Every structure is written in C-alpha cells, then in structure tokens.
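And now, subunit A:
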Amino acid sequence: MVIRLIIGALMIGSVYGVVGIGYGLIYKASGLMSLAQGDMLMFGAFLGITFYKYLQLPFIIALLLTMIIMFMLGMFIERVMVTKLIEKGAQTVYIILCTISISMILQNSSMLTWGSNVLQFPAIFNSASVKIFGVSVAPENLLVLGVGIIIMVALQLFLTKTKFGISMRAAAQDEVAASALGINVPLTKGTAWGIASMLAGAIGVVVGPVFGVYMSMGAMIGQKAFAGAVVGGYGNMFGAIIGGVFFGFLETFVSAYLTSNYKDFITFGILIIVMILMPKGIFNEEVME
Partner candidate 1 sequence: MLKLEDVTIKFGGLTAVNNVSLEIPEGSIFGLIGPNGAGKTTLFNLISGVYKPTSGKIYFQEKEIEGTTPYKVNELGIARTYQNINLFKKMTTLENVMVGCHTKSKAGIFDAVFKTKKQKSEEKAIIEKSMNILEFMGLKDKAYYKASNLSYGEQRRLEISRAMASEPKLILLDEPAAGMNANEKLELNDTIQKMNKLGITVLLVEHDMKVVMNICDTVCVLNYGKRLCVGEPDYVQNNEEVIEAYLGGDIDV
Partner candidate 2 sequence: MEQNKKSAGQIINEKKFLILEIIIVALITAYMLRGTYPSLILCFICINTIAVTGLDILFGYTGQVSFGHAGFYAIGAYTSSILSIKLGIPVVISMIIAALVSMFFGFVIAIPASKLVKHFLSLLTIAFGNMVYIFLSVTKDLTNGFSGILNIPNLNLFGFRFKSNQSYFFLFAAVAILVLIGKKRLIHSRFGRALIAVRENPHAAAGMGINVKYYKVMAFALSALLTGLAGAFYAHLIGFISPDGFNNNQSNVFMTMLLFGGIASSFGPLIGSTILTIVTEVMQGFVRYQMLLYAIFILLVLFCMPNGVSGVIANIKSRIAKRKGKKVEPRA
C-alpha cells in the first residue's frame, strides 16, 4: 500500500516539478509570471492524443512533434505578446492577466476543437502492469516518472554544459552585461518561455494516458505546480522539483489517510501558510520586486 502510494506521489510530484520548473525558467529569464503553464500541459496532451491516436504516429514521434509545436507556441507568446506589452510599459499585473487570457483561449479553443468530453488516451505499452517491490504498477505511471526525471536531467545539462544554456543563465543574471557580451538577450528570453511550454506539453503527453485528456485537466495541475515552485523558492529550479514532489506526497497521503474531498483545500491552505511564514520559500530564493 505504502509503496504504491509513494510511486503515485513521485509520479504526480514529478509532473508538478516539471511544470514548476517552467515557471522558474520564465521567472529567471524575464522576471515575469505566466499563469498559462497548466493549460500548456493540457494543450500538449491534446496535441499528443491527436498525433498518437488519430494520426497513428509512433508514440515517440507524437511526443517530439508536440514538443516542437509547444516550443514554438511558448516562443510566440513571449516574442509577440509579452514583449509588445512590455514595450507599452505595462505593469506586471497586466502581463499576468495576459497569460490568464491566453490560458482561457487555449482551454476554449481546445474545447471547440476536441469537444468537452474526456478523451481516452490509448495504452502505450502492451503489458497492463509491471511489478516493482512486489506491487503492480501501470507502466504508463512509470513512464511519467521516467520522462519527468529525463527532462530534469536534460535541462540541467543544457543549462550548465551547452554554450546557449550558459548564455541563458548569464542573461537571466544581468541583462545589460550579457547583451554587452554579445548574448542575444531577446532570444534567450524567448527560448526560456519556449522551453517552459515545451516541458509542460511533453509532460502533458505522458500524463494523458494516466488521467485522460480533457479541457480543464491543466488548471489544477498548473496551480499546484505553481504552489510547489513557490514553496521551493520561486525561480529556484531544484526548489521547484522538491516543492512539486512535496505537494505530490502531501495530496497523495492526505487523500489516502485523511480525506480525499479536502485534499486540494489542504494543499492551498498549506501554500498560503508557507507564503506567510516563509515568503522566500525553502531555498531562500531572493525575490525581485
């Protein structure tokens, strides 16, 4: 029982973690906040199911295609909408509002395109379950965990080992100095938004078989991932993962042992308490004003 719960918690925690990393990336690169991350996940899931189920493409191709499209979508939002708003001198709140309306557009255009019913994602693996520590688990659950871990590792390598990743980090720390050194700062910003939405889309595709694909699937996940990112110290990638896994465990165990009805209520309650008591999060990340 406990092992099954732990695996479940790790799985959902890695989903929150990956989406939370996206929030952190965007914040680090541009000092802004996007509330559309959850719906990026939903949109990615819909794209994935379209490629895999309706166009009969192999799963890995469907996943890669989704990631490419999501990357371009994120880049488009930053380059075309956000930048334009900033040029107009809009306050942060208005950019948040802009991302809220983007998420409303994503939700509703998905509903109009794919309908408002829950779509069943066909099984990816032939076997219905695998055994781990004597517990049978659906392989799709493990896939989520696996993809989550791969994404985190790959992102870490990208940011620390590749030239472009390093220049992204440099640009995040000091825009002026970075552009003086010849780093294309607008490009790094756009890329950060692109990667954020790409990650959310990718995890959306793998989470589809577990939860089913429907229009409002992203809303709660997005908000809890955000909660995880804040608890971990906003803008701190490692913190986002820890925070995401924390909320994964919290909700899994609360709903198993205490109450399943109030699990989300408790999650948000704890988020508020953390924000009051530790405004800088677990990892003491400095907050820009």
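Per the selection procedure, all candidates are chains of the complex that A comes from, given by their letters.
In the analysis below, a residue touches a chain if its C-beta (ideal position, glycine included) is under 8 Å from a C-beta of that chain, and two chains touch if they have at least 3 such contacts; residues count from 1.
Please read all numbers here as calculations on a predicted model, not as lab measurements.
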item: In-complex contact of subunit A, chosen from 1 or 2; value: 2
item: Contacting residues of subunit A [partner candidate 2, same complex]; value: 27, 33, 35, 81, 84-85, 88, 90, 92-94, 96-98, 100-102, 104-105, 107-109, 111-112, 219, 223, 226-227, 230, 234, 261-262, 264-265, 268-269, 271-272, 275-276, 279, 287, 289
